[in-house]
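With one protein chain removed, the remaining protein chains of the complex are shown where they sit.
On to subunit A.
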Amino acid sequence: MDFCYSILDLKMIAIRKHKTYSLITTIVIFFALYFVSKIYLQDMYLFEWTQRHYYLGMWIIAIGLILGNRILISFSISVGNFVGILLGQYVGDWIKELTMSQIVSGMDPETVYQLQHHPGVEIWLLTIGIFFLIGAITTLIWKRKITSTS
C-alpha cells in the first residue's frame, strides 16, 4: 500500500530525527558556550581565546561528523571541547602559577616569558584528542557488537 511505511523507511526516519536532534544539540552547545565566553568570560584566557578563534573550527568538524552519521564521535568532540576548555583554563592557570613561581630577579626576559606561558590551548586540544579517541573506539566496539549479534 502506498501510505504504509516499510521498516526500512521507519528506521530512516528515526535516524533523521536522531540526526536533527544531535545537530541542534551540538549547535546549541557550541553557540551557547561561544556567547557565554564572549559576553561574560572575556577576562579568562582560554574562554576568550577559543571564542576569538571560533574553537578552531571544532564545531564544523562536529557537525560534519553528525552529517556523516558519526554521531557518537561528534558527541565526544563536543563534550571534549567543553571539558577541554574547563581543564585548559583551570589546570592551565595552575601550571602557569607553578612555572611562574620559578621566576627570579635577574632572569633573562626570554626565560621569564616562557615561564609565563599559559598551556591552556595545549590542554584543550589534548582533551579533545582524547575524547575523539574514546568516541572512535566506542563506535568501533559498538559496531562490532551489533555485527556479531546480527
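Worth pointing out:
As a convention for this text, a contact is a pair of C-beta atoms (placed from the backbone, for glycine too) under 8 Å apart; a residue touches a chain by one contact, two chains touch by 3 or more; residues count from 1.
We take it that contacts and distances are computed from a predicted model.
Hidden chain, UniProt protein name from the list "3-oxoacyl-ACP synthase", "ABC transporter permease", "Penicillin-binding protein 2" or "Peptidase C39-like domain-containing protein": "Peptidase C39-like domain-containing protein". Note on the undisplayed chain: of the listed residues A:41, A:72, A:87 or A:115, the one touching it is A:115.
Against the chain not displayed here, subunit A makes contact via residues 45, 48-49, 52, 98-99, 102, 104-106, 108-119, 121-122, 125.
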